[in-house]
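As you look at this complex, bear in mind that one protein chain is not there, while each of the others sits in place.
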Amino acid sequence: MAGKPKVAICWLGGCGGCDETVVDINEVILRIVDAVDIVLWPVAMDFKYHQIEALKDGEIALSMINGNVRNTDHEEVASLLRRKSQLVLAFGACACFGGTPGLANLRTKEDLFKWVYHDAPTVVNPHGSYPQSRVSVDGHELVLPEFYEQVFALNQVIDVDYYLPGCPPPPDLVVKALNAVLEGKLPPRGSTLAPHKALCDTCSRNKTKPNRLAIQDIKRIHEVEAKPDTCFLVQGILCLGPATRTGCGETCININLPCRGCFGPVEGVVDSGAKFVSALASIMDAENEKDVERLVGKMDDAIGYLYRFSLPTSILRKKRHNEVEEL
Amino acid sequence: MTHHEPKLVCFSCRFGWGYLTDEETLSRQIKNWVPVICSGKIDAIHILNAFKQGADGVLILGCPEGDCHYQDGNFEARKRVYLLQRILESYGIEKARLKIELSVDPEGKRIPQLVKEMSDVVKKLGPLTKTKDRTKTASAVQG
Amino acid sequence: MAKKLTISPITRLEGHGKIEIFLDDKGDVKDAYFQVVELRGFERFCIGRPAEEMPRIVPNICGVCPTPHNMASTKALDDLYSVEPTPTAQLIRQLHYNAFYVEDHYIHFFYLAAPDFVVGPDADPADRNIVGVIRKVGLDLGSKVIDVRKRCREIIKLIASKPAHPEGGLPGGVTRGITAEERKWIRETADDSVAFAQVALKLFKNLVLDNQKYLDLVLSDAYMLRTHYMGLVDENKKVNFYEGKLRVVNPDGKEHALFDPRNYVDYIGEWVEPWTYIRLTHLRKVGWSGLIEGDGTSLYRVGPLARLNVAEGMATPLAQKEYERMYDTLGGKPSHHTLAFHWARLIEALQAAEDMQRIANDPLLTGKDIRNMDLKLKNVGIGCVEAARGTLIHHYETDDRGMITKVNLIVATQHNAAPIGLSVKKAAIEFVKGHEVGEGLLNRVEMAFRAYDPCLACATHSLPGEMPLEVNIRDKSGKVVQTLKRF
Partner (left out) sequence: MWKPESKGTARVEEAIKQLLPPCQIKCPINEDIQRTNVLISLLPEDPDSAKDQIIEISDYLYEKNPFFNICGYICGLCELECNYKAKGGAIRRRLLKRFLSDVYTEYLSQKEEFNVIKDKENVAIIGGGPGGLMCAYVLSKKGYRVTVFEATDRLGGALWLVPDYRLPGDILSTTVNNLVRIAGIDVKLSSKLGAGKLTIERLRNDGYRAIFLAKGTPYPKVLTFDGEVVEGQDLSGVMYGHTLLYEVSHGNIGQDYFKGKRMIVVGGGNVAFDVARTSRRLGGEVTVLCIEAEDKTSRDGIPADEEEIRGAWEEGIRIVYSRGVEKIIGEHGRFTGIVCPKCTSVFDDQGFNPKFDCTDCANLEGDELIITVGQVPDRAFLQREELLDEKGRLVVDPFTLQSLRKGFVFVGGDVRRIGFMVEAMKEGLVAADSIERYLRGFDMREGRKRDYEGYGIPVRKSYKPEVEVTWIPPEERMHFQLIEKVLTLREAREEAKRCITCGPCVSCKACISIGFEKSLYSVEVDRERCSGCSICVYACNYDSARLAEVEGETVSTTDMFKCKSCGMCVVACPSHARRLVDDNTEQRIERALAVL
């Protein structure tokens, strides 16, 4: 392929934060922009969509796709970019694992719609209208994309070559990844372009763990004034550090908040939530039934803690539907 | 779903259950039975995978309190089960579908019974469908 | 033959938001619809989450303006736990918030608005982007923009972790204090921001106000829309981004309402249309008027111009001067000139920078008392801030363990969604006559659209904001007969 390598940066069901990060690599971005030919980057510059379609298959060297897949648009764009790209990089937690919005997999589409367009306190909806994928207004045909029943991670709808987790991925890893592509120094396909180990490996508080880490009580972050230099688990505050890939730069730890897992599972682990359950159970200091119930009882919203960013790629993916919705 | 026979997976601790009966004989009586050296060796991953694979229930048989050959493996298992029950409920899987019993039965005669009892409970809850990796549904709902 | 113009983000087959313009048989504009085409349902899947985790979850609503969500959420927790943050915590939060205002306002002005004015609406499309702006204003100023943004985001990072996903904020306080060391560079950033804000305003004056052609454009009827306005004001009815009462003025500038945001439900209604995923807000007390402007409309606008329109003035001296100059130029309050949003935006950036300066020099900033632990859960919590793009309301309800049972969110672009449609329609009427779709159309239309800096991510609690547009002209069968691109 002649000329500079073509690069596409694109969002699907994302929040734009990932694109902001790319903008955040300020000066570096200029160098990159010199080195590559950005054929698509909605948040920062104009481009013509049909130009992408006009490209030869595989003509794009790299597509960095952020956001999850929630509707037909997302999937079509994802598939198009897959077709046109040699490499697809799942960029950010949403693309890699579904992200926070993946928690919507605990709800049905009906439930979502019912609240948003009917039950919410400020809704004024005398005709009981709901958005329609096709509707004709005064004879004019108006179309909306098809809204899927659940949230998908990128690799659940197209093949993904590399993963760069984080919410958003930190600039330094973005730069690393881009350089790796430009210099053709990429690890085997399917790799995650971040360190292999768990957050504890780089967390400054890890040293403060006592010889035997035992959780007698579970505290919620608003209930305690967390010691700024002690392991959160030691303080009984749930921290997903042990089960979460490092590389984020401990940004949350640094402002004295525990890890919620935006970097997803460590190398070789599929469902970090499940793994954390096993780990947590081991360090819960509770032998009799009462203590277990007490501790587990304190773990309000276990699934929200353990799968904050990764529900769609968890082993069970989403809430079962063969049970009645509480509406 | 009236005629469905629930599929149960049963893990049991070797030190507490059926060690006096030949394994072949028992596994003929108990479907999807996996004896393990210690109930504490059962990972949450295993249990979730069981449900993913379409199990309607998972039964864990550990040895009695204080009897664990490895000190507290049965307690570990119980803690995991209680935690998982919470998570399963969020997934829409009733907690009754995951059960742990800490007791002892060297001959293992009770295992088939316990499995039966649990399947009866699970049967009432209906079947769980296999988790498919890709399930699209119809377009925007009608109000 | 009737035609249908689809103005849709060039980045999508259909996209996250589109504007549909329908022509009648005469070829004049008949209708315009601003459609928002996605939804993620944060309001639903946040149910069951612990309330105190919300400030860490809601920034995912929008990565372009995550800070206001994080802040509104944190304030909702103050209310939920009926707790007053410590003075130091207040300062740290406001420092965080002002830093965001500065960087967000400049991002918008220089990356999105400036191309139109600085480079010019009719300039070569290829130049009408940030690169073109930098070429015009000089690399120094250009890199200064990048520099100010970067340094403001450093402050956000210091206080709230990732700028694109702030995590800080707890009921009654913040998670981390500020050290004397940090104060030093914060102060420098604040000073430079103030200086830069003035430079930016000067630039605006030179390039726009001193250019009769642009000034006419700003004041032209095409970019005028008579609506109500809503925004937060402090006890002196001065502009406030972080807290205060919501004030609504009618198209004549008379006070329609002044209320505690906690009572927003009594004043704000959200109308549902089958052709968009966004709920159209309007004044409940007036009642849904449909998509009309002027007297009798129930529509109101939010955002920079709205905030200045509802306020009696700015909260900081330098900004106040600029405020007065603006209204002199625009011919009094309220101003209905949509393009004046840009001007107001720059004035606000100045206030934010001045406020940063004040905070950076406040001895309490480095105080150790960053949390008030006296929490009393009361099951309902409502938090309201002025997001860069307008009023943002987070409304949570919980059970007795502080677990979320209800969430209602009202975001800036929602308030503006209907007006955006109207503004676009007006611009279109101006430039589409008898089937003649002039080359300038798209950009004119788009300038109207862009003035609101609509963040559709917020609007749908789902998708990111600024997007390029494209006009498709289709015949009845929907076949594209002509395509006009945004540049």
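Here the chain labels run A, B and C in written order, and each chain numbers its own residues starting at 1.
Assume a residue touches a chain if its C-beta (ideal position, glycine included) is under 8 Å from a C-beta of that chain, and two chains touch if they have at least 3 such contacts.
Predicted model, so just to flag it, every value in this text is computed and none were measured.
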item: Partners of the unshown chain among those that are drawn; value: A, B
item: Which of A:I9, A:L142, A:A279 or A:V296 contacts the chain that the document leaves out; value: A:A279
item: Where the unshown chain meets chain B, residue by residue; value: 7, 9, 11, 14-15, 19-20, 32-34, 36-38, 40-43, 46, 49-50, 53-55, 65-67, 69-73, 76, 106-107
item: Sites on chain A contacted by the missing partner chain, in the whole complex; value: 196-201, 206-207, 209, 211-214, 241-243, 246, 266-269, 272, 275-276, 278-279, 281-283, 287
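Convention: only the chains that are shown with their structure count from here on.
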item: Path length in steps (a step moves to a chain that is touched) from chain B to chain C; value: 2
item: Of all other chains, the one whose Cα centre sits farthest from chain B; value: C
item: Separation of mean Cα positions, chain C and chain B [Å, integer]; value: 53
item: Distance from the mean Cα position of chain B to that of chain A, given in whole angstrom; value: 31
item: Chain A residues counted as touching two or more neighbouring chains; value: 106, 117-118, 129-132, 144, 147, 301, 304
item: Touching two or more other chains - residues of chain B; value: 90
item: Contact footprint of chain A on chain C as seen in their complex; value: 4, 9-15, 20, 22, 31, 33, 35, 37-53, 56-57, 59-64, 66, 77, 81, 111, 125, 129-130, 146, 150, 153, 157-165, 167-168, 170-171, 175-176, 264-265, 268-277, 279, 281-282, 284, 288, 371, 373, 375, 395, 401-403, 408, 410, 457, 462-468, 470, 478, 485-487
item: Residues on chain A engaged by chain C in the complex (per definition of touch); value: 10-11, 13-21, 24, 26-27, 40, 42-49, 70-71, 73, 76-77, 99-101, 103-107, 111-112, 115-118, 120-125, 129-132, 135, 137-138, 140-145, 147, 167-168, 170, 220-222, 225-226, 228, 251-252, 254-257, 260, 262, 300-301, 304, 308
item: Of all residues in chain B, those that touch chain A in their complex; value: 43-45, 48-49, 51-52, 65, 72, 75-76, 78-80, 82-84, 86-87, 90-94, 126-129, 131, 133-137, 139-143
